[in-house]
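Quick one: the structure is below, and I'll ask about it shortly.
Note that one protein chain of the assembly has been removed; the remaining protein chains are unaltered in position.
So, chain A:
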Amino acid sequence: MGLLSKKDAKLILDPLTDDNPITIQVLGICSALAITAQLKPSIVMAVSVIFVLGIGNVVISLMRNIIPSKIRIIVQLIVVATLVIIVDQVLKAFAYELSKELSVFIGLIITNCIIMGRFEAFALGNGPWRSFLDGVGNALGYGVILVVVGFFRELLGSGTLFGFKVLGDPITKTGLYAIGYENNGFMVLPPMALIVVGIIIWVQRSRNKALIEEN
């Protein structure tokens, strides 16, 4: 990492693993359950959040010394809302089908706890460059989980990836379907997303015992 100092690199890498917003901090679960039935919306959602959180963190960080602390939540909300509307409009203009599929969940990025959490916990107390890295890192950590969950749910639930029939055709019975394989309808339902996220948390904690809380 010649580009980034060790401390800065940590800002990006930590949220990907041991400080992941979804699996460790358990934030942003709602959208992770709602839009991960397929891979494509998961990726679009991840990219949107990277954009919103990266830029938002920079904006808040630049304004951090002039925001009166009493109204900071309102200011933060306005910043997120503006960015989310930009994302929403871009999607509506260039990927209408997708934006219909994601429907209300793009709008709901505003209420994603990860974003407000990073504004409060990091951007208000750090410079723009570090805030940018922190924002991108956390959004990436969120995105990685979304993509992993989306991958398994689409593969096992619909037998496709990005809409391509990778396991064969369930109707004409080719590929795996020829030997009696069937799609797992449970995977498409939201409860299964919760279970997949749970399994990821389980695997992560059994690999790194330091993450297990004492009770």
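Keep this in mind: contacts are C-beta pairs under 8 Å (C-beta built on N, C-alpha and C of every residue); 3 or more make two chains touch, one makes a residue touch a chain; residues count from 1.
By our rule, contacts and distances are computed from a predicted model.
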Absent chain [UniProt protein name; select from "Na(+)-translocating NADH-quinone reductase subunit B", "Dipeptide ABC transporter ATP-binding protein", "TOBE domain-containing protein" or "histidine kinase"]: "Na(+)-translocating NADH-quinone reductase subunit B"
Residue among A:129, A:162 or A:186 that touches the chain left out of view: A:186
Given A:47, A:78 or A:195, the one touching the chain that is not displayed: A:195
Contacts of chain A with the absent chain, listed as residue ranges: 180-182, 184-187, 189, 195, 198, 202
